[in-house]
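Excluded from the complex is one protein chain; the other protein chains are retained at their positions.
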Amino acid sequence: MSSEFGEKIKVSIFGQSHGTAIGVVIDGLPAGERIDEAELQAFMDRRRPGKNRLSTARNEGDVPRFISGVENGLTCGAPLCAVIENKDMRSRDYEKLKFVPRPGHADFTAYVKWGGMADMRGGGHFSGRLTAPLCIAGGIAKQILSRRGVFVGAHLWSIGGEEDERFPLYPDEALFRAVAEKDFPVISDEAGERMKAEIERAAESLDSVGGVIECAVTGLEAGFGEPMFGGVESRIAAAVFGVPAVKGVEFGAGFRAAKMRGSENNDPFIIDESGNVTCEKNDAGGILGGITNGMPVVFRAAIKPTPSIARPQRSVDLRAKTSEILEIKGRHDPCIAHRAVPVIEAAAAVVILNLLSEGK
Amino acid sequence: MSSEFGEKIKVSIFGQSHGTAIGVVIDGLPAGERIDEAELQAFMDRRRPGKNRLSTARNEGDVPRFISGVENGLTCGAPLCAVIENKDMRSRDYEKLKFVPRPGHADFTAYVKWGGMADMRGGGHFSGRLTAPLCIAGGIAKQILSRRGVFVGAHLWSIGGEEDERFPLYPDEALFRAVAEKDFPVISDEAGERMKAEIERAAESLDSVGGVIECAVTGLEAGFGEPMFGGVESRIAAAVFGVPAVKGVEFGAGFRAAKMRGSENNDPFIIDESGNVTCEKNDAGGILGGITNGMPVVFRAAIKPTPSIARPQRSVDLRAKTSEILEIKGRHDPCIAHRAVPVIEAAAAVVILNLLSEGK
Amino acid sequence: MSSEFGEKIKVSIFGQSHGTAIGVVIDGLPAGERIDEAELQAFMDRRRPGKNRLSTARNEGDVPRFISGVENGLTCGAPLCAVIENKDMRSRDYEKLKFVPRPGHADFTAYVKWGGMADMRGGGHFSGRLTAPLCIAGGIAKQILSRRGVFVGAHLWSIGGEEDERFPLYPDEALFRAVAEKDFPVISDEAGERMKAEIERAAESLDSVGGVIECAVTGLEAGFGEPMFGGVESRIAAAVFGVPAVKGVEFGAGFRAAKMRGSENNDPFIIDESGNVTCEKNDAGGILGGITNGMPVVFRAAIKPTPSIARPQRSVDLRAKTSEILEIKGRHDPCIAHRAVPVIEAAAAVVILNLLSEGK
Partner (left out) sequence: MSSEFGEKIKVSIFGQSHGTAIGVVIDGLPAGERIDEAELQAFMDRRRPGKNRLSTARNEGDVPRFISGVENGLTCGAPLCAVIENKDMRSRDYEKLKFVPRPGHADFTAYVKWGGMADMRGGGHFSGRLTAPLCIAGGIAKQILSRRGVFVGAHLWSIGGEEDERFPLYPDEALFRAVAEKDFPVISDEAGERMKAEIERAAESLDSVGGVIECAVTGLEAGFGEPMFGGVESRIAAAVFGVPAVKGVEFGAGFRAAKMRGSENNDPFIIDESGNVTCEKNDAGGILGGITNGMPVVFRAAIKPTPSIARPQRSVDLRAKTSEILEIKGRHDPCIAHRAVPVIEAAAAVVILNLLSEGK
């Protein structure tokens, strides 16, 4: 078990940042589902680096090539494989890093685990680049979910100390779409400007900064998920923690709940205008006892600051066992949180499509 | 997939709060491991309700009975099953709740999922009582781990806004043991008094309060875990979110990392006095790229306030589709976070023992 | 992964032959399913030893006690646990076997695997006795399947060289029931007499004999199962080989197909009287490309002769590394194939219920 998740629908991700190609196999997709390649590309492009200082200069131009599972634009039931060839790689930059691990990266742990055989050019299999194939899977899942009335959307909730608005109680598809179409994926553009300024400040000081992403899933009926370890929280968290740089996941009020009184945190049940049972508010994040309660599923993921920074850092030479001062050259984002927004959507979408496929 | 987790060592939990019995099957334990029943009982007793206002009056006196997998005090290789008979149940209290779901509980979601057939007396299979069998599994895992030099410990880090100290950079077994032996599992007794006062205040206002638990695993070599979805964070989070009332999980600096600069968050590598590569600090929580880096694995879990409160709450009648005012009788904890401390240790211990059993 | 199988519905079996108890946890059963305990007991009794020379004298009188998952005779959604207490054990008989492994048994492999800690009294966890909890799971699965129009039946097809009739092209529930009600589970009683005589002959020569069981599942629509390793054949075979003493599994024509011409083996498609597509015959055993084709699923399992025989056998002392002549005392069946008939049904029923629960 490693670069794979999902139960009925399995997503298996392969590739290294500077290898021949990266890609994904999706086994178990329903047959006859149209894949809108333009929409998928638009989704993929949301995680691409931009043209300004906020992102790296490497222009990946990632266009997935479907080599199985799709015929005439429709899933055919067989496992789907999509591949993105790597190009525009500058591996020279990474040669010297092999024995001087970058702090905050997986260089050291991969070195230990794989006995020095790891291909860590550009971060290798641990690179944020591997989130591109996850976005292929998630983008397809989102398209299938939307046909079932289920929508997955996310926004950048904070950068450093600068915060966006929270999602409203019932975020709708229009809001998701509006955020997705922005260059900077926030609800409040004013907050977005403050966040961008924060990223600029980090960049100016040759540093980086982290952020928090808020994600919501709407249109999901009550009754999906299982008690205890088969709960929706367990399954989303396991997928989202598989995204590089995620260090925290919380549902509904999350860590804030730990400071609340029960009378404050409990979501009262009410009868809505259609006569259905629903909740007055959503501090549970749409999940009670691991099972969806019909409210939007809402969670947040903490993204650590990009570990690659231009400042000199203290590290060691793994062979000589000596202290070293490491200066990382190359192209690096001062922040990856805004680029990770569609990635978090992707991870959530695959989990939710699995839940739907399994049935209640 | 539901009330089960683990790969090489599978833990499968069964039972309802007011059913005949609760218990656990552990399949895949190494053979020949001594189970110190007194030590296990001491561990189990840490989650038992106390004798004061801080916990419910129900005296569970949970003593596991091993009905398979143990011979002469040693694991014999066959799946281990341990059972705790239920007693001292007052199910009458719950009869009227069947169609009026308690806010914050799984009553409604279980009702939807299981078509009204759910046995929800005392919370049924969703009850915190089901953490007792998890503690059997975790307590056994802890004993096995300790023989391999790996120790798992936790403390109550906060109640409401009152906070304990954080674990030191290298918590040791003595600290774990000292916390475990206290009536109230904190590092700083002064902080503990403030927390207990906070629980008292919640109780006095017929309310409840949440908290945060900090857990650490020491003695784990670098190299355990897999990239992406097989990472240690994914696996611990999936297990810990399976514990009722957990709404957030974070590793190392966690959500705080989102507010940090990269230069601040990155843990510099150093050579320690024994000539080994290690980190100067531990904001990564011992995990880089999903793989252990040899530092203690450190994570925190947010526990929501007990949903059962004595105050009247708004709910609905699921059949009549009418609004109802619900008053919950019976015995309920104003806080469960302190009782959940060994439970979080248990979930972590099972994951870590799996990692060790799988090898690097 | 060990004594557990199933995907959406997981069956986890525990216990040792001469331990405190044996039992099963079934996680993922649909809620609201009635468990007819009398019918279940009748099913369980089919694997019980009889009162004549054909079976051992140990009277197990296995009555499962449900300790979770069942309320008022209905499944409640929570994991079901059923336990059978062991009694009438004569462990003395096995003491001397600990270091002199019985040929054909798991004594030696368990000794190696579990470092001599294995509890092998009566065969321990490897005993045929562990098929009793499998029958609990299978018996419940059969009841649920029958409500969906799916029936699982089996008969003893051969003992030594003596053969019963094969199932007709479309075996029906009445035939399944008729076989199940017989003391000796065959279609043709005349063939049954020949088989029983063969068992008697084996018993008279202080020996044992094997047999083949044929099992069929009717009422299953086309479209269940997945291609390749998720195929129905893979899943049934994995479950059935988990039954002690099974050494071969074949579907439809099976090994006979290897001797056939394609024109002979292919099942022509026809339109039946209701206008549905079906097959003229069933040499595929109801499965094409791993997926059900709407014909009955038919397979056979080869059961080896009981390894415990009264004749002296050559073995070794594992500590002294010396040759030994082993004489097995105690109660042993000259044949277990007839008792294994419901066990094979049980394994198949759990697989099929999983397929139905997953959907097409």
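For clarity, chains are labelled A, B and C in written order, and residue numbers in each chain start from 1.
Basically, a contact is a pair of C-beta atoms (placed from the backbone, for glycine too) under 8 Å apart; a residue touches a chain by one contact, two chains touch by 3 or more.
Quantities reported herein were computed from a predicted structural model and do not represent experimental measurements.
Engineer: Hey, which of C:I26, C:V217 or C:A302 is the one touching the hidden chain?
Structural biologist: The single option touching the absent chain is C:A302.
Engineer: Which residue among C:K142, C:H155 or C:R235 touches the omitted chain?
Structural biologist: Selected residue, touching the omitted chain: C:R235.
Engineer: Residues of subunit B in contact with the chain that isn't shown?
Structural biologist: 7-8, 28, 78, 226-227, 358-359
Engineer: What does the interface between subunit A and the hidden chain look like in terms of residue numbers?
Structural biologist: Residues 1-4, 7-8, 10, 12-16, 19-23, 25, 27-28, 31-32, 65-69, 71, 74-81, 83, 110, 113-119, 124-125 of subunit A touch the chain absent from view.
Engineer: Identify the residues of subunit C touching the omitted chain, counting contacts across the whole complex.
Structural biologist: Subunit C touches the chain not shown through residues 1-5, 7, 13, 101, 103-106, 108-110, 112-113, 125-126, 130, 158, 160-161, 202, 205, 207-212, 222-223, 225-231, 233-235, 237-239, 241-242, 244, 246-255, 257-271, 275, 277, 279-280, 284-285, 287-294, 302-309, 311, 313-316, 318, 321-323, 337, 360.
In the analysis below, only the chains that are shown with their structure count from here on.
Engineer: I'd like to verify one number: the distance from the centre of subunit B to the centre of subunit C, where each centre is the average of its C-alpha atoms, in whole angstrom.
Structural biologist: 39
Engineer: Two or more other chains in contact with one residue: find those residues in subunit C.
Structural biologist: Where subunit C meets two or more other chains at a single residue, that happens at 7-8, 28, 78.
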